[in-house]
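Just one protein chain is left out here, and the rest sit where they should.
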Amino acid sequence: MPEAFGILTLATLGGALGVVLATDVVHSAYFLVLAFLGVAGYYFLLGGEFVGAVQILIYAGAVAVLFLFAVMLTRRRADPVWGRSPARWLGVGGAAALLAWLLLTHLERHPWPTKLPPPAPHNTALIGKALFRPFVVPFEVVSVLLLAALVGALLLARKEGGAS
Amino acid sequence: MPSLGDFLAVGAGLFVLGLFGALMKRTAVAVLMGIELMLNAANLNLVAFAAFSGRISGQIFALFVIALAAAEVAVGLAILLSLFRSRATVRMDDIDLLKG
Amino acid sequence: MGQPYLRLAAAALILAAFVLGTAAFLVWFERKLLGRMQVRPGPNRVGPGGLLQPVADILKLTVKEDILPEHADRPLFRLAPLMAFVPAFAAFVVLPFGPGLVSADLNIGLLWILAVSTVSVLALIAAGWASNSKYALLGGMRAAAQMISYEVPLVLSLIGVVLAAGSLRLGRIVAAQAHLWFAVPQVLGFIVYLIAATAESNRSPFDLPEGESELVAGFHTEYSGVRFAFFFLAEYSYVFLAAAIATLAFLGGWSGPFLPPVVWFLVKTYAVIFFIIWLRATLPRIRIDQLLSFGWKVLLPLSLVNIFLVGLFRFI
Partner (left out) sequence: MPYFLGYTYVAVFLLFGILIPVGALLANRLLAPRHPDPEKLQAYECGLATPSDNTLPYNVRYYIFALLFVVFDVETIFLYPWAVAFNRLGLFAFVEMIVFIGILVVGLVYAWKKRLLEWL
């Protein structure tokens, strides 16, 4: 268990670091996939089987493909990835470091539970039931949101009015 | 066995890295990637809390967040594509449509 | 403490041998069948009936020079075959060959196979992009567009099965077909699944990503030697997986009279594989516009109708 957690942490944070540091956007996209898969691993570790599979299916399978297609449609070799002013480096880097320090020290002080309740064997069925009892309204709202996103994105991506 | 705090710490790390990427990257696609990392960090926390409290609602929330993130990426990248077609760039500094 | 680890490693080793052996056998099986269907003998030089031909091919590919094209994106080019193979192999972990004959009967078994196999799309895009050749890139993009277009009807056609079985566990899905194969009440779903699965594994008549007449060899144009072999291995693993899922989800799995369950499972799976190869020998390649509009305008609505019908029949 601790070993699995260690490997997943390496994959997740390493992937995230890769996303930030890679100079090629395509490499960033693949590091992003690594981070997604690491997070899926945590879900399996936590007994959230269904969410873990969905994380792979949606993030690694669909969102990453969308990213890659967009990168390939818009990429120019000459585009610099970095090249921010030193002030911005200092400011954002300092703020990020401060945030990380605040979060981590705060987390350390709290006595967190260490015992994970045994994973429910009917994880997927439980989600199905909850989806239609307490969460039925948000569930329907999701479909409207997806419809809006689909129509909006299709309108934007359509070929009209653009020479490329 | 890792405690809830360990999962939250990873979530915090992921969030900070995502934030840093979103603010520092110059290509807009990479900025969106940073935002995805932050959403993943939030999701990790949700699922971790759900697991340690033995309740399912955190996982349902994570599903909703995943759906939301997918919709957000779809629209965000579509905006980028149409910007790229009119301006031939995806560099954040060059995209200033609102500056008359 | 030593014993469970031994079991784990043994399961992985046996499955690894099985995957490699199956891929080799499928290459021979397909070439032989295609030969017969085209009134020619097919491979017949190496070993009895050419049976050792794939072994010779594998040996040849192993000792071939590993060419890394100039201007290629080196890390991605090197990683792409791995990205194709690892998910294909990881899918086998939940595949039951008989009652209890499974490495890990996960609660989300079916979903695990579907989730893991989508990762392969990324490998094809990586291969296409990293080669820095326009044929490879176009092949990779086409492969990705095709796979994601047929992923949706594929997944939706299996929802009917999950609904009828009430579980994602593959063992349960087989058990739910004790009286009637799902292929009978869900003919529509079965047909949609077969077509979508054939398209998913990029096979003729859906082999546009490597349409030789226009794209040379598609995303693996620049690949040679072992790296090429692993793309091939992944492709044939997916053919087997597609047929195995058809067997488990629609054709009653390993159930059947007289013969042992494992034999039934393999017989049914190879019957489906025979059908897929038969399609390849019979049908011409379709165009990309036909391919995509067929997926979205015919298969997707049909799979939704299938779900609706299955759900409706549950209430009657």
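For reference, chains read A, B and C in written order, and residue numbers begin at 1 within each chain.
Following the convention adopted for this analysis, a residue touches a chain if its C-beta (ideal position, glycine included) is under 8 Å from a C-beta of that chain, and two chains touch if they have at least 3 such contacts.
Worth saying up front: this structure is predicted, and the values here are computed from it rather than measured.
**Student:** Among the chains included here, which ones are touched by the excluded chain in the whole complex?
**Tutor:** Counting the whole assembly, the omitted chain is in touch with A, B, C.
**Student:** Touching the hidden chain in the complete assembly: which of A:Leu21, A:Ala95 or A:Leu131 does that?
**Tutor:** Looking across A:Leu21, A:Ala95 or A:Leu131, the contact with the absent chain belongs to A:Leu131.
**Student:** Hey, which of C:Asn44, C:Ser133 or C:Ser255 is the one touching the hidden chain?
**Tutor:** C:Ser133
**Student:** Of the residues C:Asp57, C:Glu200 or C:Glu222, which one touches the chain left out of the display?
**Tutor:** Hidden-chain contact among the options goes to C:Glu222.
**Student:** Would you indicate which residue among C:Ala175, C:Leu188 or C:Leu292 is in contact with the undisplayed chain?
**Tutor:** Within the whole complex, the residue contacting the unshown chain is C:Leu292.
**Student:** For chain C, which positions touch the chain that isn't shown here?
**Tutor:** The list for chain C reads 4, 8-9, 11-13, 15-16, 20, 62-72, 81-82, 85-90, 92-93, 103-107, 111-112, 131-138, 141, 144-145, 148-149, 151-152, 155-156, 159-160, 162-163, 166-168, 216, 221-222, 225-227, 229-230, 288-289, 292-293, 296-297, 300-301, 304, 307-308, 311, 314-315.
**Student:** Just checking the interface: what residues of chain B touch the absent partner chain?
**Tutor:** These residues touch the chain not displayed: 63, 66-67, 70-71, 73-74, 77-78, 81.
**Student:** Contact with the hidden chain only, please: which chain A residues?
**Tutor:** Contact residues on chain A toward the absent chain are 1, 4, 44-45, 47, 50, 54, 57-58, 61-63, 65-66, 69-70, 72-73, 75-77, 118-119, 121, 124-129, 131-132, 136, 139-140, 142-144, 146-147, 149-151, 153-154, 157-159, 164.
As a working rule, only the chains that are shown with their structure count from here on.
**Student:** For chain B and chain C, let me know how many angstrom lie between their CA-based centres, rounded off.
**Tutor:** Chain B and chain C have C-alpha centres separated by 32 Å.
**Student:** If you average the CA atoms of chain A and of chain C, how many Å lie between those two points?
**Tutor:** 28
**Student:** Give me the residue numbers in chain B that touch at least two other chains, ranges are fine.
**Tutor:** none
**Student:** Under the stated contact criterion, what part of chain A meets chain C in this complex?
**Tutor:** Touch residues, chain A against chain C: 24, 26-27, 30, 33, 37, 49-50, 53-54, 56-57, 60-62, 64-65, 68-69, 72, 121-125.
**Student:** Considering the complex alone, what residue numbers of chain C touch chain A?
**Tutor:** On the chain C side, the touching residues are 73, 75-76, 79, 106-108, 111-112, 114-116, 118-119, 121-122, 125-126, 129, 137, 141, 144, 148, 151, 166, 168.
**Student:** Please give the residue numbers of chain A that touch chain B in the complex, ascending.
**Tutor:** 1-2, 5, 9, 12-13, 16-17, 19-20, 25, 28-29, 32, 35-36, 39, 42-43, 46-48, 50-51, 54-55, 58-59, 62-63, 66-67, 70-71, 73-74, 76, 79-84, 88-89, 92-93, 96, 99-100, 103-104, 107-108, 110, 112-117, 119-120, 123, 126-127, 130-131, 134-135, 138, 142, 145-146, 148-150, 152-154, 156-157, 161-164
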